[in-house]
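One protein chain omitted, others in place.
When the chains are written out, they are named A, B and C in that same order, and each has its own residue count from 1.
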Amino acid sequence: MDNENTLRRLKTVEGHLRGVIRMVEEDAYCIDVIRQIQAIDAALNKVSTQILENHLNSCVITAVQGNDKKERQRVLKEITEVFAMSNKV
Amino acid sequence: MDNENTLRRLKTVEGHLRGVIRMVEEDAYCIDVIRQIQAIDAALNKVSTQILENHLNSCVITAVQGNDKKERQRVLKEITEVFAMSNKV
Amino acid sequence: MDNENTLRRLKTVEGHLRGVIRMVEEDAYCIDVIRQIQAIDAALNKVSTQILENHLNSCVITAVQGNDKKERQRVLKEITEVFAMSNKV
Partner (left out) sequence: MDNENTLRRLKTVEGHLRGVIRMVEEDAYCIDVIRQIQAIDAALNKVSTQILENHLNSCVITAVQGNDKKERQRVLKEITEVFAMSNKV
């Protein structure tokens, strides 16, 4: 996957999360903390989407074009599973 | 797609939604209405997941194994888009 | 609650859902169906938010200003519960 871009985004999220921890330590207003956590959620969703896009354009193409039917089914099933989960978190 | 199963589920959701409309007409307790709407949301997410699964195992396989590179990219881009949206609704 | 506005929105969603059922009956493209279901999800979320807003400004105020501590706790617990669920659907 496009590791550098993904890593950069995840480290930004890590910094954001550390900021939220500091807010809680300094007894910030509850709603402000919730809003920052929601912003982190949104940023993580974008990272997941980017990783999925890379995955579709590499592993998924390889598996679907390959001759191993079981592997193809496995790879497509995983896409369905992360989609199902994305509706829940 | 597996239309019959999808149709059956969507018609169940339609019945559920009509029940919620009746609840509001009869002035039901707000929180009970919200909970029923959340149950409908969850049911719709399951329908979407089922449709996506069928789509991956038909159109996506055909497009990825085909020779039209643009069509392949279009089909994979759509998967990314509905995944991104599923994180938001 | 503000029944008329809520009812109007729910009936719009019902019409939208019937349109999706027709799309499936007419064998529409899977991704188009998923997108319409996601639009219905988003509309239902707006209805829930509107109902919660009305609930906060009526029942919740009454319960929190009232003398029944148990009732107050019950009403506030319900808010937490629908918030927790809203993160999952």
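Everything below uses one rule, namely that contacts are C-beta pairs under 8 Å (C-beta built on N, C-alpha and C of every residue); 3 or more make two chains touch, one makes a residue touch a chain.
Just so it is clear, the model here is predicted, and its values are computed rather than measured.
Colleague: Wait, the hidden chain, what does it touch out of the ones we have here?
Modeller: Every shown chain touched by the left-out chain: A, B, C.
Colleague: Which parts of subunit C are in contact with the chain that was left out?
Modeller: Residues in contact with the chain left out: 45-46, 48-49, 52-53, 56-57, 60-61, 64-65, 72, 76-77, 79-80, 82-84, 86-88.
Colleague: For subunit A, which residues touch the unseen chain?
Modeller: 1, 3, 6-7, 10-11, 13-14, 17-18, 20-21, 24-25, 27, 30-31, 33-35, 37-38, 40-42, 44-45, 47-48, 51-52, 54-55, 59, 78, 82, 85-86, 88-89
Colleague: Spell out the interface residues on subunit B facing the chain that's missing from view.
Modeller: 87-89
Criterion: only the chains that are shown with their structure count from here on.
Colleague: So how far apart, in whole Å, are subunit A and subunit B when each is placed at the average of its C-alpha atoms?
Modeller: Those two chain centres are 21 Å apart.
Colleague: Taking each chain's centre as its mean C-alpha position, how far apart are subunit B and subunit C in Å?
Modeller: Averaging C-alpha atoms per chain gives centres 17 Å apart.
Colleague: If a residue has to touch 2 or more other chains to count, which residues of subunit A qualify?
Modeller: 87-88
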